[in-house]
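Okay, handing you the structure first.
A single protein chain has been omitted from the complex, and every remaining protein chain is retained in its original position.
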Amino acid sequence: MNEMNIGRLLRSATTGYVFGCSVPEPEVPHFGMFVKAPAQRGQSEVVGLIYNIAIEDDLFVRQMAATPNLSETYIQDQRANRQVPIEVSVLCVGYRNGGQYAHALPPQPPITLDWINTCADAEVRDFTQRHDYLQLILDAPDAPADELIVAALQRAVESRPPEDRERYRREAGRELAKLLSRDLPRLQRLLKRLAP
Amino acid sequence: MGLELNKVTASVDALGASAARRITDLNQRLPAAKAMLSAIRVDDELMKKIAAARAHRWAGAIPSSENINAVFPLPPHPARLNVIAADGSQIYPDRHGIALYYLINIGSIVFRHGRDEAPATNSTPQVFFEGDESDYAEEAGPINSEMVNAMRDVRELGELASLAVIETETAPTVTLLDNGLLMYISLREHNRDFGEGIITDYLRHLDTLRTCGAIPVGIVDRPRAANVVRLLNLAKMELSEITSDSLQSTGPFAGITDAMLFAFLKPGERSAMFDNAAPDNDRYEKKKHRIFFFYLNAGRPGKDSILRVEVPEWIATDRARLDVAHAAIVEQCRVSDGFPYTLMRAHELAVVTAGERREFEQMVIGSLMRQGIAPSVSQKAQGKQWTGSGKRRYPR
Partner (left out) sequence: MTDSELDKFGIFKKSDAPRDNSIGIVIGGSLSKGLDVRLDFGDVEHGVPAGKIIEDMAVGKYVVIGGKSKKFFAIVTDISLDSNNPDLPKAPPDPDDTFTADVYGSSIAFGRLQVSPMLLMDEESKEPRPVKTIPAHFSKVYEATPQDVNLVFGQEDASHWHIGSPLDMEGVKVNLDLKRFVERSSGVFGKSGTGKSFITRTILAGIIKAQSAVNLIFDMHNDYGWAVRDEHGREYKGLRQLFTSGVQVITLDPETSRHRGSKVDGTLQIGLDQIEPEDVEMLAGVFGLSDVQVGALYYLRRKLGKQWIAQLLDEHDTAAVDELEEAEKVQKGTLRAIQRKFEMFRPDRMGFIRNGMPPDDMVDYIFNALNRGTNIVLEFGVYGNTLAAYVLVANFLTRRIHAKYVDKKNKAAGQVGEEPKPLVITIEEAHKFLDPDIAQHTIFGNIARELRKYNVTLLIVDQRPSGIDDEVMSQIGTRVTCLLDNEADIKAVFSGVSGAGQLREVLARLDTQQQALILGHAVPMPVVVKTRDYDEKLYEAVVDSVGTSRKHAERKKAIDGEE
């Protein structure tokens, strides 16, 4: 996957941000995707994981949902043209300052209406070389941590060349085991889903 | 704490009681009005009365060839039809603001019935400011809200006209305006020239619509008009009684609106067509665009929605195209509960939210600063910005 604009920031905090985007493409945005947003006037880049995609309704849509024989034109209009944004919540898991990625909360969150971009494969690979960000996911109060970890790790695996994937999977598994060695049932569930 | 609600409870109670009394009163008088609608005879005498009244700038309804109490059922909807809607919104000039400017944003949607593709939507903002050479700004003097509204209305119709030229080539095309087609311009004396310009452009757009074969329709939601009620009142009067003063009120039907009168329409049905006697219509007549109107129940069983629909004469007299408009409006309203879908969408596309307005102001301020101007916002405006903005935080 290459880098692409997928929306603009609506609101943000150090721990996460919400961006809006129009109708979702089949591929973007999706749960567990790595995205990035500029911060500190472009000095740094806040890397996050999409953990929630909310498509809000309004009276308009509710009314239409109850209308019989709805022609496709209306549906397409709602999906393609409505300016009601899809709200995408992102959990901050690190940032890039210069060439270096840090797995820590960013010094400053991105600013309203900043462009949100997807991370290209190479960036995902770079970012996921280490696994310290997993702790940030586990600590996140709002995000469904286990689901997000599985999705993020799958994404990290896919970003790697096939011959490198097994090694990476195992490495990540080990890291999880370290973090969750006290909670074996949870660890086992996660590992089952991470298994090839 | 601004409004101390406990201090207004008594007034609210009184208000409620008054409204209830008014409704009871109206309901008592409405049957008489309805009876009058059925009883009225369109004859020479009535036409004489109308002629007399029109001399006093009477704004009543003139019966068309259709019986005034006639009811027209819902005609079939064509398989293929284009519906174009346009709506506008604006940022009014603010004399407390950082700079004198205003903005008009026109949203439009082209809805192609019978084609399973997303409608084409568009939104076109335009910024006007002091020293700008465009349009009417130069001779307008200090611009005011009425002028901005008029400019917006013209642009709405203009947008419809330009889109219709293209869309009419593929299928019958209904254009919808969220307003009566008979534009109401309240302008002060010194803006007469400005008003002339506006109306000239407006009529030119109607020309375009007629030429390209479009079906222009103006729709008024929750109409408060009483043109037909005036006609009823006029019919009751003796020719001799018709004076400028006596025409000011609707006599025994005071307070009753046309919509109340036509509340008997079942969903999908429309009333007879009427000519609007308002003197403003004369300008339209000169260009063969005299505006007619009828009422239409665009609701569903259990939830009526009486709309007032205005069309130019060349549609009012073309039953086939009138039926297309009728069917199109009802279909559009079916989806969005009593008001045309496309108009709602056009509004949505055009609307400038408070947040967007703030953003826009920030952009203006930024631009001024880059030019070395330190903009000063009046304290009053600043205060509004601070206190009025909602508090919203991540994540919710």
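All chains are identified by letter, namely A and B, in their written order; residue positions are counted from 1 within each chain.
By definition in this document, a contact is a pair of C-beta atoms (placed from the backbone, for glycine too) under 8 Å apart; a residue touches a chain by one contact, two chains touch by 3 or more.
Owing to the predicted nature of the structure, the values given are computational and were not obtained by experimental measurement.
Q: Touched by the hidden chain, which of the shown chains?
A: The chain that is not shown is in contact with A.
Q: If I consider the whole complex, including the chain that's not displayed, which of A:Val61, A:Leu105 or A:Leu191 touches that chain?
A: Touching the chain that is not displayed is residue A:Leu191.
Q: If the hidden chain were put back, which of A:Glu3, A:Asp126 or A:Asp146 would touch it?
A: Considering all chains, including the one not shown, the answer is A:Asp126.
Q: With the missing chain put back, which residues of chain A would touch it? List them for me.
A: Residues of chain A in touch with the missing chain: 122, 125-126, 129, 160-161, 163-164, 167, 169-171, 173-178, 181-182, 184-185, 188, 191-192, 194-196.
Going forward, only the chains that are shown with their structure count from here on.
Q: Can you give the whole-Å distance between the Cα centres of chain A and chain B?
A: 46
Q: Where on chain B does chain A make contact in their complex?
A: Residue positions touching the partner: 109, 111-119, 121, 334-337, 341, 344-345, 348-349, 359, 392-395.
Q: Where on chain A is chain B touching in the complex?
A: Interface residues on the chain A side: 11-13, 16-18, 60, 63-64, 67, 70-74, 76-77, 79-83, 89, 113, 142.
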